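Okay, so here's the structure we're looking at.
Shown here: the complex without one of its protein chains, the others still in place.
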Amino acid sequence: QELKFANFTPPFHTVNASVIEKLNADLSAATGGSLTVRGYHGGELGAGPVEQYVRAVQGVADITWGLPGYTSQQFQKTMIVELPGVVPEGKSGADALCDAMDEISGEFPGTVPVALWTSEPNIMIMKDKVVRTPEDLAGLKIRVAGATAGKVAEALGATPVQMPINQVYNALQTGLIDGVFTGSSTLNDFKLDEVADAFTIGAPLGRLAFFAVMGQNAYNGLSDDAKAAFDANSGCALGNNAETAWNATGEEGVARARQDGKNTFVDLTPEQAQAFADAVSGVVAEYVASVGGEAALAAMQE
Amino acid sequence: MSASVAGLLGIVALFALLILRVPVAFAMFVVGFLGIWALNGLNAATSLLASEAFTLASSPELVVIPLFILMGNVASHTGMSRQLFDAAYAVIGSIRGGLASATVIGCGGFAALSGSSVASALTMGKVALAEMERFKYDDRLSTGVVAAGGTLGILIPPSTGFVIYAILTEQSIGRLFLAGVLPGILLLSLFVLAVSVLCMLRPDFGPAGPSTTFGEKLRALSGAGPIVGVIFLTIGGMYGGLFSPVEAAAVGAGAVIVIGAVTRKLKLSMLWSAAKDSVVTTATVMLILIAAHMINPFLALSHMTELVGEFFVSLELGATGSLLVILAIYIVLGCFLEGFAMLVLTLPIFFPIVLELGIDPIWFGVLVVLALEMGLISPPVGLNVFIVKSVAPGVSLGRIFTGVILFWVMMLVTLAILVAFPQISLFLPNTMIN
C-alpha cells in the first residue's frame, strides 16, 4: 500500500527528507516494503498551505503537513507554542507539543497526528534598519504571519503589516516593509537573503509551529500490522527529527548570510534581549488567558 | 487500467470536449473531476473541487485581476483610453500599423507594472481593442497583438512566472528578473517589426491615418496627460515602496475613478456598469483558472509527466539536444496545460537533468518562461486568447487564434535567438549581481 503525502513546497524543501522520505524509509523497513509513502510536491494535489488539514480529513491525500498559524482559530491552544519564551531553553518544540498532547489533541479532529514540531526561534530579517533595542523598531513596518505575531510586533512598537510570505521579497526590496519576523529557514526558502541586509538574533519573538496529519479514514484503512508500524514510526520522534532538520536549515541560512559582507548581524546579549522580553511579556499571558490555555502552557513548559 | 493510461484518456477527452464547443472551463472541470474520481476516489474529487474553488477565489494575488479590469473599464468608459490612443494616433498614426505597435509597447510598459500575463492582456484589451477598431484596424491584428503582447507580463519583471520558477528550483528571483529584461525587449522589438512588415504587405490590416501638425500632436498628447499620470503614479509608487504590485492595481483603479469624478466624466451609473462588467469578466477568467487547477492534480496522480521524463532520459541526448527536446516538450504541453501547473508538474523532472547537463539554470528559466508565453496563445487551451475573447466577445476565437500565429512565430524566433546567444539572457544578471 502506498500512502499519498501531499507537500505544498518544492521537493528539495527540508520537509521532504526529514519527514516524507524518513517516514517512507521507516515504514518500508518495518513492513518489509508493504507500506510505503509517496510525496506529491509543489502543491500537485492542491496548492498552498491553508487547506492542507482539510485535504487530509477529506482524503485528497492520506497525509498532509501545514502550519497551524494559517488557521489559528482551529489551533488556539496549539498556537501557544509559537509565543515568545514559551518553549524552555534546552527543550524542543516537538517535545513541548508532545507533553501538551492531552490538552491540544481536541484541535485535530478527523485526523491522526503524524508529527508536530516547531521551527528555530524567529529572528528579525531587516532591510536598511539595524535593530538593537525595542526603540529601534518604533514605527517600522514589519510583516507578520498572524494575530499573535502581530501583537508581538505591536508590543515592540512596530507597525504590523499583513501580507502573503511570497510577496515579502518584493516588499523588502522596494521598501514597502522594513523587515519581517520569521524563522531563518525562510532566508533560503523565499530567497529573503538576497534583499535583506540586517539581522537581529536573540530577541524572544516566538517561533512557527507545524503539523503533519493523517486522515482518520486513511488510518482506519490500514491493516493491523501497518497500523502498528505506523504508530511505532510516527509521533514525537518524527517531530523531533523534523525540528532538528529545520534548525539545521535555519542555521545554514544564517551562516551563509553572515559570510556576506553586505550584511550587518546583531547578536543580542542576554541584557539586550531582556528589554525585548520585557516588552512582549504581556502578550503571552494575555493570549493564554484568552484561550483558556493555562494547562497547555504548563504542560509545554514542564 | 493503469494511471498513465487514464491520464492519456483524460487529455484526449479534453481535446474532444473542446472541439465539441464545450466551454473551456466546463471541459476542464469534467475531465479533472472524473479523472481524480477514477484515480483517487469521489471524496477526493469533490473535496478538491471545493477547496480549489475557494482557495483561488480568495487568493490575495489574484485580486489584481478584477482590479485591473476595473481600471481598464473605467479608463475606457471615461474616454481616458480614447485620449491615450488619440495621442498615439496623432504621433504615429500616419505610419501603417502604428497603433498596433503602440499597443505592443503599451503591453511592455504594463508588463513592468504587472507580474501576470492574464492581467496584462485583460487591461490592455479593455483599453486598446475598441480604439483599434475605431481606427479600422483588422480585428485579427488587434486581438492578436493584445493576446501576444499581454504575455510579456511574465517575461518583463516583475513576473509571477519567474517567482514560481525560482521557488521550485532554488534560483535567485533577482537574477531571473534581470535575465528577463533584455529578452523581453528583444521580443517586444520583434513584435513591432512583425506588425510593421505585416502592415507594409497588407495595408488593410492597419491603415495609415492622415499626417498631423505639431500643434495637433501637442494637443493630443496633453489630452492623454491624466491617464499617463496614473500610469506613472502606479509604477512609481510600486517601485518606490508605497504599495505592493497587488495594491498598485487598486491604486490605479482608484486613481482613474477619482480623475473621472473630478473631471465629471464619470457618472455613478457609469462606475456601476463598469464594476458590473468587471465582475462578469472576472467570473469568466476565474472559472477557467479554477478548472485548470482541477487538471493539475489529475495529471499528478496519473504520473504522466514522470513517464515522459523517464522516456526522455532513455534517449541520452547531449546538452543542446536535451535542451531543444525539453523546450519542444514545453511548447507541446503548453498547448493544453495552464502555464504554472505545467511548471509544478514538469520542473521536478526536467530541472535535475538540466543541472546535470551543465545548462545555466537562469538561462533555462528564461527559455522556460518564453515557452510558457507561447503556451498562453497556442490552441486549443490558450489562456490569453480566451482572455482577449472575454473582452472582445464579437470576435470569433478562430480569428483571434489566426491573429496570434504571426506573434507565435516571432516567439519561436526569439526562443531560437536566446538559445543561440545565452549572453542575451545572462548579461544583465552576471554584470549587475556579482
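Remarks
Each chain gets a letter, A and B, in the order it is written, and its residues are counted from 1.
Basically, contacts are C-beta pairs under 8 Å (C-beta built on N, C-alpha and C of every residue); 3 or more make two chains touch, one makes a residue touch a chain.
Just so it is clear, contacts and distances are computed from a predicted model.
Hidden chain, UniProt protein name from the list "TRAP transporter small permease protein", "Cytochrome d ubiquinol oxidase subunit II", "Dissimilatory-type sulfite reductase subunit alpha" or "NADH-quinone oxidoreductase subunit D": "TRAP transporter small permease protein".
Only one of the listed residues, B:Thr123, B:Gln171 or B:Thr284, touches the absent chain: B:Thr284. From the set A:Ser18, A:Gln58 or A:Thr78, the residue in touch with the chain omitted from the display is A:Gln58, counting the whole complex.
Interface note: of B:Ser47, B:Ser116, B:Thr346 or B:Ser378, the residue touching the hidden chain in the full complex is B:Ser47. Checked against the full complex, the one of B:Gly35, B:Pro66, B:Gly206 or B:Gly375 touching the unshown chain is B:Pro66. Residue-wise, the contact with the chain that is not shown comes from A:Gly146, picked out of A:Gly146, A:Gly239 or A:Gly293. Contacts to the hidden chain, counted on chain B, fall at residues 18-26, 29-30, 33, 46-47, 49-51, 53-54, 57-60, 62-63, 66-67, 70, 242-243, 246-247, 250-251, 253-254, 257, 271-272, 275-276, 278-284, 286-288, 379-380, 386, 389-390, 393, 396-398, 401.
Residues 53-54, 57-58, 69-74, 109-110, 139, 141, 145-147, 150, 159-163 of chain A touch the missing chain (whole complex, contact as defined above).
The rule is simple: only the chains that are shown with their structure count from here on.
Chain geometry summary: the mean Cα position of chain A and that of chain B are 35 Å apart. Interface of chain B with chain A (complex): residues 40-41, 43-44, 46-48, 51-52, 54-55, 60-61, 158, 163, 166-170, 172-174, 238-246, 293, 296-297, 300-301, 344-345, 347-348. The part of chain A that touches chain B in the complex is made up of residues 4, 10-12, 40-48, 50-51, 54-55, 58-60, 163-164, 166-167, 169-171, 173-176, 188-191, 194-195.
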